[in-house]
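Yeah, one chain of the complex is gone here, protein chain that is, but the others are all in their spots.
So that you can tell them apart, the chains are marked A and B in the order they are listed, and the count of residues begins at 1 in each.
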Amino acid sequence: MGSKLSYANFSVLLIACAYLAYQFLQDNFSFIYVFENSSNLLPVFYKFSAFWSAHEGSFLLMILFLSGSLAVNNLLFWEEKWIPISNATIAFILFFYLLFQIFTSNPFLTFDILPKNGTDLNPLLQDPLLAIHPPVLFAGYVFYAVTFSLVIAGLFRGFDKELFKNLKLWAGISWFTLTLAILLGSIWAYYELGWGGYWFWDPVENIVLLPWLAGTAFTHSLIYSRNKILLSWMVFLGISTFLLSILGSFIVRSGILNSVHSFASDPSRGIFLLSLFALFAFASLGLFFSKSVLLKSNWPELISKQYLLVLNNIVLVVILLIVFLGTLYPIVTEVFYNQKLSIGPDYFSSLITPLVFVLIALFLAEQFLGYLKSNQRNTLIISIIIASVFLFLFISELNPVTLGLIFVALALIILLLRALVEFFSTKDIKVMHKILGHLSVVLLTFSVLLNHEFSETIDVKLKPGDEIEFSGATLKLESINVEGQANFDSVVASFSVLESNLKKTLVSEKRVYKIGGVITAETGISSSLIKDYHVVLGDRYQDGSWSIRYSINYGIMMIWISSILLLFAMLYGTIRRHGY
Amino acid sequence: MATRIFLVLIMAILVLMIATFSLSLVEKEEIALIENQEGKSLNIVDDLYDIEGNQIPLESLLEGKVLLNVWASWCITCLVEHPFLKSITQSKDVKLIGINYKDQSFNAEKYLLENGDPYIFSIYDLSGEFSLKLGVTGAPETFLLIDGVIVSHRIGEVNMEIWNEKFAQYF
Partner (left out) sequence: MKNLRNIFKIIIIFILPICAESLYENLDSEELKRLNYLSDNIRCPKCSYGNISSSNAPISKDLKEEIAQLINDGYSDDEIFNLMEERYGEYVILKTDIDDNKTLFLVPLMVLIISILLVTTYTIKKTK
């Protein structure tokens, strides 16, 4: 009976979503939501993705996903002991989400008249990557709600072997999905925003990073929790991850952060979501503390993998705290001191970079745990001291970033060598996903540092036919043309970059959208493994030349590649136990 | 014992957080993020010219009540507030001077021809330098100067509601 009801719930929501999607495809602008986010000039694909381009539709999609996961859970795990409590928890969340949707954000409201055309989809969102980024992000949030429901079930029924297996599956899927969403967002920012960056420490980005960091710590704390090590800490993290995702929804959807361009958003939404957060927070944490006596945890030894894991979790939580403070501090000063200030990227990167180095040092320390335990301990300590002395000799000469690069590169080589040695001595790698995951994090750090240290940007003024030499390569503005599309007109600038007889062409555009007259810039990028050439067409000067922003960005491809490797490791680590 | 300390700590943080967010939601008066330029005085360094290229006498800006409006032909919100500016110059004794911001002179002239010209004259600011020093962040913006001192500054569109709130008291 219970499982049938969850299917019915999903089917009804699916019909509701299909109905709304149909209105978008039919250009039925008598629906206020369709009117505000679509127009008849929009390509069909974007008419469909406009469904989740604003608050109401995206929340509906999130509810659909939650209901879908509930149905899948019932389909696959109906026999499990944890199912009743998990179902109850998800149904509880679903109930409040639906109340919120119906009473504050109904996407099915209509006008009495039929407007001729809609006000169009925000041009920045008219991009294939940003069309798929939001659904993936909401799926990530929703999967963490399912993970949370399993944790709650464990609090009531106790954590047994089966529950751990399913908990690891859901935690892995959620972690993978959220990471994918963040990666898609970054790729979009790099290719579409055209500022040459992939991460801006923008409040909205940081809000997504909060549950991701908690989820990262959570997934790691799950590894040894079957031996009751860190069990209660794992439960606490599982609850926090879900709470942070609700907090994220509250902050983004109530508009308390971006007050410059806040749409006159309905204050009742913020109040509802905040109450929801308070309800879930007090209920689940109250439950956690009342049951924590039952969660007898064991404590690891000093020199052990488990102890390193404790340190890893501390560092991750401190990073979380930094992102949390930096993002929300402006709200605090505004409320209590009436002072508006900004926390820039400098704050985050200056505090977080050293902590990432600590994490990498922990990966390395793990490789040498065997030596530390055995009687070779003294040899190891002496070699570490010698190595540090050598490093200190260099410190006076090198700047911190270069030093960091050397450290990360060394870590990369050591990890790689250890993996190879293991492979050739045993013809097998035991925990492939772990080694691959840690390697890709180190590679990612290396690429980010490379990008930070070597990338260069210059603003130039060029007429068609002009050339400029910068950083060993020649940029030429070949031509300026004008083209028209269905929903926008654009000025198209063709460039060529010549470096040591290798010629590459780049195209940058400036688009004027027909509805609303919004102007956007399309970046011209030519990528290779080590460096990207990146041009953005700026404004026109009165004498017919154009301002052009020309950058050489290092390591971008390596950032994407290492992130994809990381995703692969996450996916493999999640499903390998399930016989796939 | 450790659990109890942790419990108290977590609950305290939660309560503090929720209280802060509630206060920030309740706060009706939206604080403008960008400092407006009220209280500062007009400081003109370079010579100013109107769209036709005639030099502008500085006294016309520095004496009495002057309403300065930043506009451009490429700016869509400017077109939206244009009818209101016309109506206000007709119904009240307002000395309205425009600042034509980053515009081509022939586009600007065409815009005024098509939509009517409520301005006594418009300062032609192609480079945007005059506006930048004034503290303009984009178009449209409106300043009220009394004897060269900015007494009221609106970033964004001016309509009846904004007029009553920010400017009407001086007329």
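As a convention for this text, a contact is a pair of C-beta atoms (placed from the backbone, for glycine too) under 8 Å apart; a residue touches a chain by one contact, two chains touch by 3 or more.
Keep in mind that this is a model prediction, so the values were computed, not measured.
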Contact with the hidden chain (one of B:N54, B:S87 or B:N107): B:N107
Chain not shown: contacting residue from A:E79, A:E301, A:D428 or A:E469: A:E301
Hidden partner chain, touching residue among B:L23, B:L79 or B:L126: B:L126
Among A:I271, A:V318 or A:M432, residue touching the chain not depicted: A:V318
Residues in subunit B touching the chain absent from view: 33-35, 37, 72-74, 102-104, 107, 126-129, 132, 135-138
Interface with the unshown chain - residue positions in subunit A: 193-197, 200, 202-204, 258, 260-261, 299-302, 307, 310-311, 314-315, 317-318, 321-322, 325-326, 329, 339-347, 351, 355, 457-461, 482, 484, 489-491, 510, 512, 517, 519-521, 538-542, 547
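As a convention for this text, only the chains that are shown with their structure count from here on.
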In the complex with subunit B, residue positions of subunit A that touch it: 250, 254, 256, 259-260, 267, 270-271, 274, 277-278, 281-282, 285, 289, 292, 328, 331-332, 334-336, 338, 340, 516-517, 542
Interface residues, subunit B side, partner subunit A - complex: 3, 7, 10-11, 14, 18, 20-25, 27, 30-31, 33-34, 76, 104, 126
